[in-house]
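Only one protein chain is missing; all other protein chains are in place.
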Amino acid sequence: MPLIIGKSRIEALSDGVFAIAMTLLVLKLEVPAVMHHSSDEAMLQELLEMTPVFMTYVVTFMIAGGFWFLHQLTFHFIRQVDSVLVWINVIFLMLVSLLPFSCGLMSHLLVHPVTQLFYYGNQLAIAILLNIHWQYAKRAGLIQGSESKDMFVLTFRAGQTVAVFAACLITALWVPIFSWVPIPVILLGGLIVEWSRRGS
Amino acid sequence: MPLIIGKSRIEALSDGVFAIAMTLLVLKLEVPAVMHHSSDEAMLQELLEMTPVFMTYVVTFMIAGGFWFLHQLTFHFIRQVDSVLVWINVIFLMLVSLLPFSCGLMSHLLVHPVTQLFYYGNQLAIAILLNIHWQYAKRAGLIQGSESKDMFVLTFRAGQTVAVFAACLITALWVPIFSWVPIPVILLGGLIVEWSRRGS
Amino acid sequence: MPLIIGKSRIEALSDGVFAIAMTLLVLKLEVPAVMHHSSDEAMLQELLEMTPVFMTYVVTFMIAGGFWFLHQLTFHFIRQVDSVLVWINVIFLMLVSLLPFSCGLMSHLLVHPVTQLFYYGNQLAIAILLNIHWQYAKRAGLIQGSESKDMFVLTFRAGQTVAVFAACLITALWVPIFSWVPIPVILLGGLIVEWSRRGS
Partner (left out) sequence: MPLIIGKSRIEALSDGVFAIAMTLLVLKLEVPAVMHHSSDEAMLQELLEMTPVFMTYVVTFMIAGGFWFLHQLTFHFIRQVDSVLVWINVIFLMLVSLLPFSCGLMSHLLVHPVTQLFYYGNQLAIAILLNIHWQYAKRAGLIQGSESKDMFVLTFRAGQTVAVFAACLITALWVPIFSWVPIPVILLGGLIVEWSRRGS
């Protein structure tokens, strides 16, 4: 169907899938079943042992928030959608809704290479689909107005996500314990750029 | 109540139910509990053994995405709703929200005839309700403008889904192992038609 | 805060809670864990034994759909909301989101009086809150235009839900096995009235 339709419904489905996938992450945080009648120290200990699980939760939530933000920004420029773009988005959302599984795998075995390859592979696949979505929208003439500086920045940011998770994947193959490094580096880098841009 | 009301709320409920049903599919992917301390090979093996579960996940997500797309397209033409259409949609959404159960059943016993009958039965029921919804909307005069070529294509597509899942059901009765065949055939067929139409 | 605000956000939260509560009902349908390697007959048998669970699922989904429909219709007439109406709605939604628990309780022990009292008690509480919500909105002058025939029908319908579930509760106390009767009687009655009205 070469039908050109409005974008509000695919936006609503995306917001729904992101909100659910992000909130389901918390189901991986299981309340320790055996903590009844424990002393304060034993209980604090149990919660502290959950630190890697909490860290994975926080990191995955923030990454998903970042993908949601970039995806939402593309729709700031997209005027309308066609069926090809809808299908690209369905695949994109399928990969997003896989995040609670990847996150669960990761929080069980934080520095296992197979776990990390699966986790970063999922993130990389999301990043690639985000770029396919954005490039297709631009080439199929579904964009509002002409190429602007804001659009260029967005294209750069979307491309950056591929670089981040490809870097994580490669790092995971060699030094699994430092595979997280590219993420905070880029996130902090992005925020610094943000603030310096606001200042100028 | 012969009351004619706006369509935005039933659209929002539909997007919500679809988003949740599609995202809950992932809960059927359980992180193997016994994978601690396993060697890389053992762990890869465990993930590879999940292949049928992943395949069922991907296929069910894509089918649900397809139903969402067709359902959303009908609302592109529907101007307003009455209470009969709302109730048809509630039954439609009930069948959609049954998908995580059907998918879970399927991913446990991929080639079992009873499982397959239940799974394709669920999909067929969704397809039938989609057609009832669309036919009712057209006959009750809830459509915007007159019958167009786009509407005809949509009617054809909606009818096609009934054919696909009836074909799957019948195949499942005789050769369960090939019961999937009608789905990719139609999906790929649809995409090819899509692209050839864009070309002409 | 005597602040009068727009209604779109409370509508969105309501659609979200309803969509999720309705879709979570399916999590009560557990895929029988021990069905591997069973014969076709054994497996059919296992699915057939789930009949009361399926019935509870279908009935609860349809009731929730009905409450959603009535709640949505009130917002067809409500122009704006104040903070009292928001809090009435938060309590209403809390009772709606309790449905997966009531439904799970019911599907375990279908004809147990305690189960039934809890289940119908939950539905009755939802019905009462729906009426408080609607009466408050009318009295606080949050309604669009003057009292119409459509609004009168809606008031009657909302009142009817209290009658239905009060009847179910009382029946459950004496003949638990027939406690369902008031629901289909009213649902079918409503549909018949619907169609006869359309005809006249």
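As written, the chains take the letters A, B and C, and residue 1 is the first residue of each chain.
Assume contacts are C-beta pairs under 8 Å (C-beta built on N, C-alpha and C of every residue); 3 or more make two chains touch, one makes a residue touch a chain.
Just so it is clear, the model here is predicted, and its values are computed rather than measured.
A.B. asks: Quick one: which of C:Val84, C:Val153 or C:Leu187 touches the chain that's been left out?
C.D. replies: Residue touching the absent chain, from the options given: C:Val84.
A.B. asks: Touching the absent chain: which residues on chain A qualify?
C.D. replies: 11-12, 15-16, 18-20, 22-27, 29, 31, 35-36, 40, 43-44, 47, 57-58, 61-62, 65-66, 68-69, 72-73, 75-76, 150, 153-154, 157, 191, 194, 197-198
A.B. asks: Mind pulling the chain C residues that touch the left-out chain?
C.D. replies: 1-3, 5-6, 9-10, 12-13, 15-17, 19-21, 24, 27, 83-84, 86-87, 90-91, 93-94, 97-98, 100-101, 104-105, 108-109, 112-115, 118
In this section, only the chains that are shown with their structure count from here on.
A.B. asks: Taking each chain's centre as the mean of its C-alpha atoms, which one ends up farthest from the centre of chain C?
C.D. replies: The chain farthest from chain C, judged by C-alpha centres, is A.
A.B. asks: Over half shared or under half: which fits the residue numbers at the contact of copies chain A and chain B, same or different?
C.D. replies: Under half shared, hence different.
A.B. asks: Taking each chain's centre as the mean position of its Cα atoms, how many Å separate chain A from chain B?
C.D. replies: 25
A.B. asks: Centroid of chain A to centroid of chain C, CA atoms only: how many Å?
C.D. replies: Each chain's C-alpha centroid was found; their separation is 36 Å.
A.B. asks: List, in ascending order, every residue of chain C touching at least 2 other chains.
C.D. replies: In chain C, no residue touches at least two other chains, as defined above.
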